[in-house]
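Every protein chain except one is present and positioned as in the full complex.
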Amino acid sequence: MLRIEGLTTSYGPVRALQDVSFTAERGKVTAVLGANGAGKTTLLRTVSGLVRPDSGSVHLGEHDISRTPAEAMPALGLAHVPEGRGVITELTIAENLHLGGLGRGRKVKAGDLDRVYDLFPVLGERREARAHTLSGGERQMLVVGRALMAEPSLLLLDEPSLGLAQRITAQIFALLRDLVAEEGLTVLLVEQNARSALSLADHGVVLNLGRVVADDRAEVLAGDDQLRHAYLGF
Amino acid sequence: MQQLLNTALGGLTLGMVYAAFALALVLIWRSTRIVNFAQAPMAMLTTFVALTVIDAGYSYWIGFVVALLAGLALGAVIERFVVRHVEGGPEINAVILTLGLFIVLHALASVVFGNRYRSFPAPFGIRGIEVGETTIGLTGFGIFTVVAVLVVMGLLVALFRFTDVGLRMRASAFNPEVARLLGVKVGRMLTLGWALAALVGSLAALLIAGGSLVHPGYMDSIVVYGFVAAVLGGLDSPLGAVVGGLLLGLSLSFVSGYLGSELVALAALGILMAVLLLRPGGLFAQAQERRV
Partner (left out) sequence: MKQRLARVWDASAGRHLLLALLGLVVVVLVVESVSDFRNVQLAALAYLGIAAGGLTVLTGLNGQISLGHGALMAIGAYTAALMLQDGEPPIPLLGIVLVSMLVALAVGTLVGVAAARLHGPYLAGATLALAVAVPGIALRFGETLGGEAGLRVRLPDIPEWVLDAAYFVTGSELTRSSYVAYLAWLVLLVTYVLLANLSRSRVGRRWRAVRDDEVAAELAGIGLGRARVSAFMVSAAAAGAAGAVMAFAVRLAAPSGFTLTLSLTLLAAVVLGGLGSLTGALVGAALLTFLPDVVTDAGRSAGLGDIRAAELAPLVYGLVMVAVVLLAPAGLVGTVRSAAARRRARSSRSGGGTTPDRRTTHTDAAPTGAVPTSKGDVR
């Protein structure tokens, strides 16, 4: 589904990613783990076209998307939920969702929003409220719902659990699990909270200082004591 | 009493024009964090386009529409080919760039159209309307001014509230990066925003020009009043800009009527300084302080 080969990205003189290669399988959850500054967010930003790589390639299915600008990604079926939630707080909940739907490149019908309201009833109750009135957990629901509006085949999630109560994280992870199982969604999940990420993921990639240091099935990573102590902190 | 009423009516009419101009500044500020000082000569240039059309024998209304379209095009071209290069850069570069454009457009108008005063027609009467025995300070053209500004504002509200393009434009202004991730072509939205702002600026210039004299510098002080009005409203809020414009129009009309017209610019300066020093977030700001 997503094939990354030899990806190198820098910010000015700073190398943020160096020769990163791995594959995220269709219909699976792949977790990208690592400490702060390991290059996880840069990886997602490079994949979704916000940052241009110096070298290397990113393939989405058959498409080479390593030079595709970010705004063209939703039409290719890629949705990126950025770190820090990325709710547009000045817009209403309905407007945020509507905007997500526009990414597919066709008209949004009123019924399209109902699917998200079914998934997250709390959003449905307050659809005309401005998004800045939402709590952290509700914002996370909104951005996931907004990403789903574009009917993506690949979902990039950046630190969805950051700052959220355990209960809400679990709720969102459960939803992701359903979507993957029922609709064949592919998920690339960046997490600092390695334990809960590995509980959801099928596969894991560990980054350290911009390089891949481990790439294996989730159970294998979770079972590797040395790796856990060195990079995953649990 | 009658003078009071007439001064107020004149102030509200003028305030509508300031409101339109302030709105144009706010539209650009919201999306690109740039105060477009070149808005004045851009708008002035389009009135000269209208004047050329009208002098060629076409009707006022054709000139009017051509000027608005010229504004639309000029705004788009300037954003896409000039301003784009300083967006997101140091703010002083953007300020200097818009002032450079100010000089360029000013000089261009003088070279192409000459810099003498020329009279600009008005489609409606510019004499006060007679009510019984007395003449009140509201002219036919004044009514047209108010209506035209209200119509354009209504259309803008409809565009931003109820259309997909409007939603995309607002998203680009509030959070360009997230907008991009949702598939919005942010650059195109900024171009469109500048184009619309320039159109509103052109409208203001046409309304100032109607029934009066135009020359390349006739909008220079209007950009100051528009800026003051926009700051009164908080610079970020379209509604604030409109209210600020009306308040400023009223205030300046009273200064002009009771103290002397040469003090109008000085009064605007005083109002601006008072707002910036006492309520930097504008008259309607919530408690939080904003750095200006």
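A and B are the chain letters, set down in written order, and residue numbers restart from 1 in every chain.
Going forward, a contact is a pair of C-beta atoms (placed from the backbone, for glycine too) under 8 Å apart; a residue touches a chain by one contact, two chains touch by 3 or more.
Every value quoted in this text rests on a predicted model; they were computed, and no experiment measured them.
Where the complex has a chain not shown, which of B:93, B:119, B:134 or B:163 is the residue touching it?
That would be B:93, which touches the missing chain.
Which one, B:4, B:65 or B:107, makes contact with the chain that was left out?
Touching the chain that is not displayed is residue B:107.
Pick out the residues on chain B that sit against the missing chain.
Chain B touches the chain not shown through residues 29, 34-35, 37, 82, 84-97, 99-108, 110-111, 114-116, 176, 180, 186-187, 217, 220-221, 223-224, 227-228, 231, 260, 262-266, 268-269, 272-273, 276-277, 280, 291-292.
We take it that only the chains that are shown with their structure count from here on.
Would you kindly tell me how far, in whole Å, the mean C-alpha position of chain B lies from that of chain A?
Their C-alpha centroids are separated by 43 Å.
Mind listing the chain A positions that touch chain B in their complex?
Checking each residue of chain A against chain B gives 48, 50, 69-75, 79-80, 82, 86-91, 95, 98-100, 102-105, 107-108, 146, 150.
For chain B, which residues count as touching chain A in their complex?
164, 167-168, 170-171, 174-175, 177-186
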